[in-house]
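Note that one protein chain of the assembly has been removed; the remaining protein chains are unaltered in position.
Labels for the chains are A and B, by order of writing; each one numbers its residues from 1.
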Amino acid sequence: MNGAVKSSRERVLERIRKANLKAAAPQESIPRDYDRTSSQTVDRTLALFEERLRDYDARIFAVRREEIAAKAAEILNAGNRRRIAVPAGLPAAWRAAGVEWIIDETANHELSFDVLNDVDGVMTAATAGVAVSGSIVLQHGPTEGRRVLTLLPDYHLCVIEAGQVVETLPEAFARLDPTRPVTFFSGPSATADIEMTRIKGVHGPRFLDVLLIQD
Amino acid sequence: MRIALFITCYNDTLFPRTGQSVVRVLERLGHTVEFPLEQTCCGQMHFNTGYRREAYPLAKRFVETFADAEAVCIPSSSCVAMIREYYPALAHENKDAEMAAGVQRMLPRVFEFSELLVDRLGVTDVGAYFPHRVTYHASCHGLRSLHLGDKPLQLLRAVRGLELVPLENVEQCCGFGGTFAVKNADVSAAMLTEKTRAVLNTRAEVCTACDNSCLMHMQGMLHRQFAGVRTLHIAEVLAGAEDAPA
Partner (left out) sequence: MSPRAGQLVQLNPKTAPPFPEAAKADLRDTQLRRNVARATDTIQRKRGALVAEKTDWQALRDAGAAIRHEALANLDRYLLQFEESFQAAGGTVHWAANAAEANRIVLGILRERDAREVIKIKSMTTAEIGLNEFLEQHNVAAYETDLAELILQLGKDQPSHIVVPALHKNRQQVRDIFARTMGLPELSDDPEALTAAARQYLREKFLRVKTAICGANFLIAETGAVTIVESEGNGRMCLTLPETLIAVVGIEKVIPRFADLEVLLQTLPRSATGERMNPYNSIWSGVVPGDGPKDMHVVLLDNGRTRVLRDAIGRQTLQCIRCGACQNACPVYRQSGGHAYGSVYAGPIGAILTPQLEDMRHAQSLPFASSLCGACYEVCPVKINIPEVLVHLRSRVVDRGRRKLSSLFDQERAGMMMMAAIFANRRRYEAAQRLARTGQSTIHHGDAWYHWLPGMAGRWTETRDLAPLPQQTFREWWQQRGQQ
């Protein structure tokens, strides 16, 4: 008789094994007959992306790469947004004069929550866009910044390349690095908890503008 | 062809006119109806109430009774669902290889009444006459287990004189659910009230369906309310003729 007490880990694993031995049905392979590629042209995909973003009251502007800084400055000024946080890796060429850029340096020079709570918005790049759902995907690399950067400010200006936009979710997943963190944004936060009336902007940015780089 | 009729225990006892109507329609179409007298019950009531053990011999009895039938016609979609969905499992659980084989042989030959007409006999016009305003309720088993689709509606649309009106929320359960109607009588009545409201909104005189269980439930409240609406199994509508009003 073994005097050692089994850990919960061992007990749970043992229960699982016994249960599966007794009751598991044979496993067939997973049928993946769902749509995994695009059925649309690139133009239709981009048009769909734009349409879905507009459904969320997001604005989207097509620009050429060299126009990014100017367009960003124009949008920010028009919205009276003067102090904008940016990740350290955001290309300097995107940061026009006339806006106060507050850089979120890495390690020990990062912006405090109070500062982030106080800025007028944040500007980042993106990893992917999903047209069907109007979703933007970040993986929080140097041009996208740590996750709190796109959480506390009330406004997000997101720069995404046309080549990063795909039609379907499986196509997006094919492009993601599974080892990095992922955040999907699909419209501003919303609640329907009070009488099923959908209210936007509970927490997280309530306003989104997208610059779509089309060269 | 020769068609064996499984009338079902509750139709046999409570709705004999439904069985008579099935016979009339099939004979009108030139077929011969057989009625194996050994039949009793498919076992659904016991099975669904948790008396699974007691359902097994009844299921086995059904398979044996109809083993030689060319086609089995059943004017009750819940009984057909029981046979299709759970007879194989009952045979398997009771390690009854003979019954399992019998079930497999029999399954392709078992039909709910509207399935028999449309799929097996290939007819939608059965020569019926029924000059009334009618609405159709889609019984849950017919809808979700048998996927009857619009077969019953195809049959009803071919009936001369029949004015068909759609039922709102047609797919919503009437609240019968077998012993549920009694064990959860209050919720069942609440569900039936919604169904009743939908039926009354159609201003139909007759509500029809493929299952007398639903119709019995619905008629129960319509009758209580003196609503001036009656329920009638689809077989009885289809049996209607100028000289034999339903």
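General observations
Going forward, a contact is a pair of C-beta atoms (placed from the backbone, for glycine too) under 8 Å apart; a residue touches a chain by one contact, two chains touch by 3 or more.
Quantities reported herein were computed from a predicted structural model and do not represent experimental measurements.
Touching the chain that is not shown, out of A:Ala78, A:Ala92 or A:Ala192: A:Ala192 (per the contact rule at the top). Annotation for chain B: contacts to the undisplayed chain at residues 7, 9, 11-20, 23, 35, 37-38, 40-41, 43, 45-54, 57-58, 61, 85-86, 140-141, 143-145, 171-173, 175-192, 216-217, 219-221, 223-224. Touching residues on chain A toward the chain that is not drawn are 7-9, 11-13, 15-20, 22-25, 27-35, 52, 106-107, 110, 113-114, 117, 130, 132-135, 140, 146-148, 151, 169-170, 172-174, 176, 178-179, 181-197, 199, 201-204.
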